[in-house]
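Every protein chain of the complex appears in place save one, which is left out.
The chains carry the letters A, B and C, assigned in the order they are written, with residues numbered from 1 in each.
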Amino acid sequence: MSHRKLRMGMIGGGPGSFIGAVHRIAASMDSQIQLVAGAFSSNPEKSRAAGEELSLDPSRTYQSYDEMFEKEKQLPEDQRIDFVSIVTPNHVHFDPAVKALQSGFHVVLDKPMTLTLDEAQKLQKIIEETGMLFCLTHTYTGYPMVKEARQLIANGTLGNIRKVYVEYPQGWLWKNFSEEENKQAGWRTDPKRSGVAGCMGDIGTHAFNLAEYVSGEKLSKMCADLNTTLDGRTLDDDGIVLLRFENGASGVLMASQVATGAENNLRIRVFGDKAGLEWQQEDANSLIIRHPEQPDQIYRAGGNVSYLSSYALANTRTPAGHPEGYLEAFANHYRNFARTLQAKLQGTAPEKEWLDFPGAEDGVRGMAFIEQVVKSGQSEQKWTSFEA
Amino acid sequence: MSHRKLRMGMIGGGPGSFIGAVHRIAASMDSQIQLVAGAFSSNPEKSRAAGEELSLDPSRTYQSYDEMFEKEKQLPEDQRIDFVSIVTPNHVHFDPAVKALQSGFHVVLDKPMTLTLDEAQKLQKIIEETGMLFCLTHTYTGYPMVKEARQLIANGTLGNIRKVYVEYPQGWLWKNFSEEENKQAGWRTDPKRSGVAGCMGDIGTHAFNLAEYVSGEKLSKMCADLNTTLDGRTLDDDGIVLLRFENGASGVLMASQVATGAENNLRIRVFGDKAGLEWQQEDANSLIIRHPEQPDQIYRAGGNVSYLSSYALANTRTPAGHPEGYLEAFANHYRNFARTLQAKLQGTAPEKEWLDFPGAEDGVRGMAFIEQVVKSGQSEQKWTSFEA
Amino acid sequence: MSHRKLRMGMIGGGPGSFIGAVHRIAASMDSQIQLVAGAFSSNPEKSRAAGEELSLDPSRTYQSYDEMFEKEKQLPEDQRIDFVSIVTPNHVHFDPAVKALQSGFHVVLDKPMTLTLDEAQKLQKIIEETGMLFCLTHTYTGYPMVKEARQLIANGTLGNIRKVYVEYPQGWLWKNFSEEENKQAGWRTDPKRSGVAGCMGDIGTHAFNLAEYVSGEKLSKMCADLNTTLDGRTLDDDGIVLLRFENGASGVLMASQVATGAENNLRIRVFGDKAGLEWQQEDANSLIIRHPEQPDQIYRAGGNVSYLSSYALANTRTPAGHPEGYLEAFANHYRNFARTLQAKLQGTAPEKEWLDFPGAEDGVRGMAFIEQVVKSGQSEQKWTSFEA
Partner (left out) sequence: MSHRKLRMGMIGGGPGSFIGAVHRIAASMDSQIQLVAGAFSSNPEKSRAAGEELSLDPSRTYQSYDEMFEKEKQLPEDQRIDFVSIVTPNHVHFDPAVKALQSGFHVVLDKPMTLTLDEAQKLQKIIEETGMLFCLTHTYTGYPMVKEARQLIANGTLGNIRKVYVEYPQGWLWKNFSEEENKQAGWRTDPKRSGVAGCMGDIGTHAFNLAEYVSGEKLSKMCADLNTTLDGRTLDDDGIVLLRFENGASGVLMASQVATGAENNLRIRVFGDKAGLEWQQEDANSLIIRHPEQPDQIYRAGGNVSYLSSYALANTRTPAGHPEGYLEAFANHYRNFARTLQAKLQGTAPEKEWLDFPGAEDGVRGMAFIEQVVKSGQSEQKWTSFEA
């Protein structure tokens, strides 16, 4: 397939941004996307410095995203950006996303979708109205073995789903840090920039998204116990949520940022009435299938693995035994988004595997989860209905 | 130390009993205890057959535990049993235990303590009044690395405890079995023999006991979501319980017998404000300590391991790298009970490490957990206070 | 099956003996064997003290094994020992074994069989002539998953065997110890008591035995690089051996006692032209089968595991998920020996699974391995033929 590289503009992701760097690596990994423009910081000086470090044409390092949209629109079609990647804190998601779409630029947006559910629903509507492509980077559904897990459940290998355990223990907020010590900790513990939830918005949404994606089941109600463990914090830094799904399955979601010593080992277990499965990020290239009366099986990622589904195969780059990790999972979303966008630009039909990247519905459900898990955490009633 | 072997009588544990065989192995492993008498079944024929297979003197295979108590009391002091091991289903715990104590025999009792909390409290009172020794076989606290975990928390290595995750996933009741197919499944799913809880009584209590033992914290309230997954069952076969401890720590207890394909991987993670720890039965000889700013550590079981606490060392039999398992953990309770009993018989003071076996308080708290977790499961209110 | 307990006498295993305690636990675990007599030390005082601690009848604690054989022979048939368990250092294996057999007592003997190959061949001859039962406790072939591995290879699951990697890294002799500090280190590094090899005799033989047992192939030649790493030692404390088997398969045996920090993680991998397998003692209850074009499989130990061979099932005591370890593996040899002996005493045919314990042929091959690996280590020629 012959095509040109897609041109990307970035919003946010200046000096000290962890996730900005991750997006750039993910976008560039497969040589399909080229970063050509950016408004990297609300501080023009920092934005310019970032552009310089990234070897951008200075004329395309902008002082604001408004400026970027305006100027880029005026460029010839074969030069202007195709899409933007928005990697700002949560309170600066909605406005640039809407403006990008309305300026004719497709959007890749870091999760969670917006600051509030209301914003998310509005954004979803605009996405639908404009018909633009939209990708929300829920990283973990980009792992090939997560895709395999979803396919195995979809094809009935596990039978009817009974039980979902999903957990995301982190320890990095185990003590209080000043904003100087830890920029990440700063905005993530500030409700003005993070939204109504802390831990649940930052990582609980990932776990929620993973649970629905893998199991194929939709949440119907929940019962949350949220904690603000450290003095001086406003938002939750920890929580456990009982889950009920529409099909009757039950489960639990555990997320913490004060699990001292824990790193980032997102893990999911799903049990059906025929078999169970288990995946964890620390051993991301394996997927364990547990059988009641047969030996357990270890499915392994790899482009040469004959028994894997087309979805897993479409999301690997190396043969089995060459571990792919977090950055590749992230890059899979970019690659699928890019392939779909190339197809759109060329007027061809995308492969079904390319379309498997998270979008507006994931985003709206995620924001509904955030708002309602906080409400459930405050309730004396056991169950709070989930509506999205 | 010179002493004779202790003489044990067994109640229950006839043909087809899994746990009876386990108790016999555990009791005999260290050559401190000799099985000399038994009332192995309510069916006299089966009891006699069991005694014969176990090479017992036929005159000491009894038709009932009442007969055993009566006849053994009449034997000379240097022949009669020292203690009984009661391994019957839950509804036959209270009566033989009370009668044994009142007949002057010490008691080892399989968990849970009794059929109801009321029975447990009565039994506790009789234990205190008679001054007899009582051991409740909560197997998992017999593992050396579980003892090490408790000691590390007790000595402050983890700081103040914030979080306890304990889980006990099994899959063996993933489908319905007839009593012929699976005797274990039969009585464990029958409320008359099991009590008010199924899964929570059978394995939830183990998880609860482990959580309190390791963390050193006491449960204060809980919020349970219990399930009876399969049609035709009366009792819970699955559940998840939010936990709150008296010191403010929170946590979760997950137990299931319908987690298809899961075996028996009891696992606990505890996080304090200094460090975290993790232990799981599948890797029972390791204990992981997680540090926020130092490499994680792997503590390893073994009688030659210089850095272990006296409690861990007193509960191993081999050097590091010779895995000890479930039967050794079980045998540790018997050995500690036997050592304490030998000291009592000889009028000497037991070592503090020997006294570290589960007793009446564990039993009463376990029964309180069972009754109140069921109550919580039925409540529409989020939290149910825990009282024991 | 009705039968009496077998009566065991022990030779060696007094205070400070690691392996003596292991043998006693292994023998007593299944309530089929009773220790009734012993000559526990060449020091009569120590022997008596050991007997007392073990609650033996003082009249049956002997000052020497000669005395034991003489006195026991004179006891009535229904009291005298059935067999002896010999757990002395290597230089005291041959003489008591021969005398026991000639006195009419069956023999369980700790490995390696004798001090020299010549002794081993003589002992084998006497075993054959007397028709007595003989068990050599090569512990590791007692693990159920090791038995499963052998059966899977025997039934063709792996195809023709190409490759055997077996390794046994220990670190406990990483520095020099005085005999006071470490009794085990004392005799194991002394050629008078250990024989011509140190590490190769102590653990290399285990690895060799495991390789032949699992693969079903016989060694034909080898090329050894043996090391005496620490100053002041006479015997090898480390070595690596290239292996060639009669069927053309190749392999390597790695054994060390100076692998600082290593515990005791015996591990074997075998590859055929259809599949491969992997087992290691640290995860003893799992057996990994690796397939070229299918997901790998995890076979798991457990008495309730429907897909296991009769050999694995006959060597477990608990359901899957209740880890069995080193002591159970050791006890399996005793149990199989005891069951075979019971059958012999009753004139019935033993089950084929019971006969699967190591015997004289394993012992002779092991001694041949020891002598020839030392010879190969000294040779400038690459290959040394293996003959046994």
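Here are a few things to note about the model shown:
Rule of thumb we're sticking to: a residue touches a chain if its C-beta (ideal position, glycine included) is under 8 Å from a C-beta of that chain, and two chains touch if they have at least 3 such contacts.
Bear in mind the structure is a predicted one, so any value in this text is a computation, not a measurement.
Within the set C:49, C:75, C:154 or C:242, the residue that contacts the chain not displayed is C:242. Residue-wise, the contact with the chain that is not shown comes from B:289, picked out of B:22, B:289, B:313 or B:374. The set of subunit A residues touching the chain not shown comprises 1-5, 18, 21-22, 24-25, 28-31, 35, 52-55, 170, 172, 262-265, 281-285, 300, 302, 304, 317-328. Against the chain not shown here, subunit C presents residues 158-159, 162-163, 165, 167, 169, 171, 174-175, 223, 225, 227, 229, 238, 240, 242, 244, 250-252, 254, 256, 258-262, 269, 271-276, 289-292, 296, 379-383.
Interface residues of subunit B with the unshown chain, by the touch rule above, are 288-289, 293-300, 306-307.
In this section, only the chains that are shown with their structure count from here on.
Spacing of subunit A relative to subunit B, judged by their CA centroids, is 44 angstrom. Our note on geometry: subunit A versus subunit C, Cα centroid distance of 55 Å, whole angstroms.
Here the spacing of subunit B and subunit C, counted between their Cα centres, is 33 Å. In subunit B, the residues that touch at least two other chains are 262.
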